[in-house]
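Omission of a single protein chain aside, the complex is shown with its protein chains in their original locations.
So, subunit A:
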Amino acid sequence: MTTTTATARPGARAAGTGTPGAARGGRRPGRLRRIGLPYLLLLPALLLELLVHLVPMVIGIVMSFKELTQFYIRDWGTAPWTGLDNYRVSVDFDAPVGEALLHSFLVTCVFTVLSVGLCWLIGTAAAVCMQDAFRGRGVLRALFLVPYALPVYAAVITWAFMFQHDNGLVNHVLHDQLGLTDKPSFWLIGDNSFIALLVVSVWKGWPFAFLIVMAGLQNIPRELYEAAALDGAGTWQQIRRITLPSLRPVNQVLVLVLFLWTFNDFNTPYVLFGKAAPEAADLISIHIYQSSFVTWNFGTGSAMSVLLLLFLLLVTGVYLFLTSRGRKTADV
């Protein structure tokens, strides 16, 4: 209930400040100051954003048109321009570099769909289950958020220990105690590494979905459920007809953010597998890292990064376009 009032307040304030501003429309300097101040306040953030995000991005794009190998990194201005060569190598899917990139891209797509799907499902299910107050709800909530609060490195290193073949907890439980496998499995090399990566990613990601959905649930008026219950709707129907539609705007942002984070995730595979990820778990970010830092070919690495950027922009654009259109028709 507290959250509802808190979110309502800024809206009220915005309306309040809007009216006197419109009334005093004739006084120019005052208006200018009124409009200027927000921009002035934004300016530091904007400058830093430019410095921290945009400048490196532009440099990265410039690098992608250069032959930037170890011979030129000392003074990379002198590296020869190669035009589109780096891109040509990256997307030539018949040649080994392009083929490896395509493979890595497909692995990442499958991984992202599964991870985002599971994160959302588990997070939403947990949030819905904990919508009604019960004894110990606060403790459970806090417990659920632990994976999200832990530093990524510490958490993933722990998982790496648990996934070890000889002494790992996972094999100890699955093989020694439950006897589910004939012999201990390898989780950090070979094909199973995909499963290991997915498990860690979901474990790390679902509390965020839980948190966001839980906040979204606070905004659904209780009266809706009461009315539905009076009309004879069961729990499942309430979830389908009230909860999910009300969560729609929240879910839209949540899924997009989860998608971008998961698709770009570098820390998890890097800490889990080191510099050379197994083929089955060769996510694109670590693949690009390997293409640039480990083979010292920064031009090709940059070209791949730019391609990744374009792909993510495209997906985000299409997603926003589709969801906003869907929303408009729904509003009508």
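We take it that contacts are C-beta pairs under 8 Å (C-beta built on N, C-alpha and C of every residue); 3 or more make two chains touch, one makes a residue touch a chain; residues count from 1.
One rule holds in what follows: contacts and distances are computed from a predicted model.
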Among "Spore germination protein KB", "Lactate dehydrogenase", "Sulfite reductase" or "Sugar ABC transporter substrate-binding protein", the UniProt name of the subunit that does not appear here: "Sugar ABC transporter substrate-binding protein"
Touch with the omitted chain, as defined above, among A:96, A:117 or A:234: A:96
Contact with the hidden chain (one of A:76, A:93 or A:225): A:76
Interface with the undisplayed chain - residues on subunit A: 41, 44, 48, 69-71, 73-74, 76, 89, 95-97, 100, 164-166, 184, 186, 188-191, 274-276, 278-279, 290, 293-297, 300
